[in-house]
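A protein chain is absent from this complex, but the other protein chains hold their places.
Here the chain labels run A, B and C in written order, and each chain numbers its own residues starting at 1.
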Amino acid sequence: MSAPITADRVREWGRRYSNWGRWGPDDELGTINFITPERILAATSLPRRGQVISCALNFDHKGPQTGSGPRHNPIHTMIIDGADALAGAQNGLPGGFQYADDSVIMPLQCGTQWDALAHVFYDGKMYNDRDISLVTSRGARKNSIDALKNGVVGRGILLDIPRFRRELWLENGTAIGPEELDACAEAEGVSIESGDIVLVRTGMMTRCLDEGSWDGYCGGPAPGLSIHCAPWLYEREIAAACTDTWGLEVLPNETVDCFQPLHMISLRNTGVLFGEIFHMDALADACAEDGRYSFLFTAPPLPITGAVGSPINPLAIR
Amino acid sequence: MSAPITADRVREWGRRYSNWGRWGPDDELGTINFITPERILAATSLPRRGQVISCALNFDHKGPQTGSGPRHNPIHTMIIDGADALAGAQNGLPGGFQYADDSVIMPLQCGTQWDALAHVFYDGKMYNDRDISLVTSRGARKNSIDALKNGVVGRGILLDIPRFRRELWLENGTAIGPEELDACAEAEGVSIESGDIVLVRTGMMTRCLDEGSWDGYCGGPAPGLSIHCAPWLYEREIAAACTDTWGLEVLPNETVDCFQPLHMISLRNTGVLFGEIFHMDALADACAEDGRYSFLFTAPPLPITGAVGSPINPLAIR
Amino acid sequence: MSAPITADRVREWGRRYSNWGRWGPDDELGTINFITPERILAATSLPRRGQVISCALNFDHKGPQTGSGPRHNPIHTMIIDGADALAGAQNGLPGGFQYADDSVIMPLQCGTQWDALAHVFYDGKMYNDRDISLVTSRGARKNSIDALKNGVVGRGILLDIPRFRRELWLENGTAIGPEELDACAEAEGVSIESGDIVLVRTGMMTRCLDEGSWDGYCGGPAPGLSIHCAPWLYEREIAAACTDTWGLEVLPNETVDCFQPLHMISLRNTGVLFGEIFHMDALADACAEDGRYSFLFTAPPLPITGAVGSPINPLAIR
Partner (left out) sequence: MSAPITADRVREWGRRYSNWGRWGPDDELGTINFITPERILAATSLPRRGQVISCALNFDHKGPQTGSGPRHNPIHTMIIDGADALAGAQNGLPGGFQYADDSVIMPLQCGTQWDALAHVFYDGKMYNDRDISLVTSRGARKNSIDALKNGVVGRGILLDIPRFRRELWLENGTAIGPEELDACAEAEGVSIESGDIVLVRTGMMTRCLDEGSWDGYCGGPAPGLSIHCAPWLYEREIAAACTDTWGLEVLPNETVDCFQPLHMISLRNTGVLFGEIFHMDALADACAEDGRYSFLFTAPPLPITGAVGSPINPLAIR
């Protein structure tokens, strides 16, 4: 029987699995540094089918943000549209030219997204020993998502845990440990390498869409990565870790006195890029069909200056 | 001396260069259909350097939307941040976990962007013979940008017109015709093929950034594609055309009585995807350096349901 | 037993209780015209205590818009704040001057509000025979809320139905007819006069706040005005009618085949200003205490050009 995992131990692991300074004091890329030009080139050689599969959930009012908190679903509004044209409100431009324009109001973490390295912190510090006073109402002056403007491109690996377990989806509260990640990869015929972008499918989104309800999806009990994945992420030199859940980690957390400990360790200290609310079902089907679980992966963030996250449309190119 | 180009002639060309029905009555992809799996695979073989270059202008308050119209620059707001943590307003989560979250309000066409096929119309119709009553305050029920969710990936070609002309940038009002596009491509050692994504650099953005002023950028006189590119786009089966300008076309337009005629012909009828406000300077430098003007290109739109455009971060992978 | 009330009958009553043209073809004020200067002066003589009581529900994330529809609760964001000052992000202004600024995103009908006369319509027409093509994405060109910029000021009357009935609140589905309005007024010692602003308290908001839940408040079963109040509103020359509910009318509606028939009749045809989501509890207590149910009432709309509604802070001055 193991001792309970405390916030103190989380901080200790944070120090142990730290990449602060590894790429110099000015680094804002974190583990994306592991994706070298050689690895990008290698990734471009993976596609066999010329098939492109999105891992984004559509951004709209049917998204998972059903609560009344500050993260709401995207609000899409039309500035001008076809109905206006029919009503005679678009007669200003010559030659009959008419158009539609629109706008969106969206929390940057409301749907399929990257967390920037400025997204979480503790003890006054974020990634690479930077003070959190750099993150104010004016945005993040360091570690913001636009630092990743020339990315994210690399080798993607889908770890389809429900299929590996021969289940439809993992039950809430199921922790996925490093041994299972390795076993799943082996069963899929892939080996995890430095600079890989790892997509871990839990099936939680599949279940929510199947049941037609997002109840509990945002912040409630969920399957997800175990805190014991922290050394795995560090040692395997994972560039990015993504799930089909709200917060990547298993909930309730395995810690007795702290919240989202893997964020605390791996995002803040290791500098891993976290992807959340990925929709992996179509990709999972395609991988199962031809047995190829690695692919060229590209998910460019919108370079919103100073942002601490970005909505994305991640693409698997196979 | 040629006769003035009228709205009647634009409509005639619209009929002549129409792809309506070409991919069936349900098609919402337009010329993206030209990017076959084979062409995607071929594009993945282009990179030599493992280099990724963004063609996005950062999204922030320094963007080109300086007017008081409905297209404003992105408004980025922090929901919670590091300063709040320092002020003691983030003591709710256990273990010292703290975080930053943010939100954006942005017109979908305010910066680097794709126009959806629902973006422009005339005579009550948009691409593929669809009624504009499908585009209302509820969004576009057809031809919206989320139809392109599994894209855009293909071969990109940079046509660097100022470099070809040995100029810093093209003067406002300069029309770029199809002959010049071909000549530039030839000088660069590339040949335009079906399904290509063509990035035409005019240097206008270079000039605005150099001068520190966006005056006139949005809707004022500009260099851009001539209306005579309409048959070229159609016959060469171009998948997407992009510029570093506000509206792709030369302004003032070459027509006497209609606005943005190339949009009217090529977007509405040919079904070409238009990309605007691309920032191509870093890409242009890289291409000039090694003389390779073709690359793997990926620019996934955010699949905002029913949207008539999307901000994007286009990536050239070389 | 009476015949079911159909949409046809609603339209017939609409014609019967119409004020279209009564104040000329250019009128955009509707029944606010009944508040003559004499009546305003008379209203200013009502206060005895020098007491001001707000009938607004606070505008925040705890408001009644708990669903995922387009009417969401207000989103209040800080542009700059005290925490930023503490974090050193406000050192730009000389002399130590620092400040806070903020912004709101709010549907204009999300809380305590006036409906503009452009808010509802049928058969292509809104108040005063105006075509609904005047209400487009560019806003309402007629009958918008800014037409009431120099208002609303007049005599307010609270009709406290639960107190009259000796109940805490009315059950959902309870229709309040004109006889009860008159009886309640008589019991309170007031007589309804031309130009009065009538606040009808149902207790529904009291119940929701008491139960800590807005479930069903927006659009679900509710107590409210009966369709039979339509002639009463017309004949008594009521300037404005307000409730503590989402939609003024009893729900389910008393009609078999149409929605919100009192809006259809009285707002569109009679031109009555409707106020909704009023918080009347403090006012009800004060009126009960001194037995005075009439007061000077002022509820100026924000003159948002072209808006079809406005959030308000209605004040009873007693």
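Some notes on this structure:
In this section, a contact is a pair of C-beta atoms (placed from the backbone, for glycine too) under 8 Å apart; a residue touches a chain by one contact, two chains touch by 3 or more.
Just so it is clear, the model here is predicted, and its values are computed rather than measured.
Within the complete assembly, B:T66 is the residue of B:N33, B:T66 or B:S194 that touches the hidden chain. Shown as candidates are C:N19, C:S137 or C:T174; the residue that touches the absent chain is C:S137.
Touch with the chain that is not drawn comes from one residue among A:I40, A:A56 or A:I105, which is A:I105. Think of the hidden chain as still there; on chain C it touches residues 7, 10, 36-41, 44-45, 47-54, 56, 58-60, 62, 70-71, 74, 76-83, 85-86, 93-109, 118-124, 126, 131-137, 139-140, 146, 149-151, 153, 255, 257-261, 263-264, 296, 298-309, 311-315, 317. Against the chain not shown here, chain A presents residues 75, 77-79, 81-84, 86-87, 89, 103, 105, 137. Take chain B: the residues that touch the chain left off the picture are 61-62, 66, 68-70, 72-73, 75, 78-81, 83-84, 87-89, 105, 133, 136-138.
In this section, only the chains that are shown with their structure count from here on.
Mostly identical positions are employed by chain B and chain C in their mutual contact, as over half of the interface residue numbers are shared between these two copies.
Look at where the CA atoms of chain B average out and do the same for chain C: the two points lie 46 Å apart. Separating the centre of chain A from that of chain B, both taken as means of CA atoms, is a distance of 26 Å. In chain B, the residues that reach two or more other chains under the touch definition are 77-79, 81-83, 86, 103, 105, 137.
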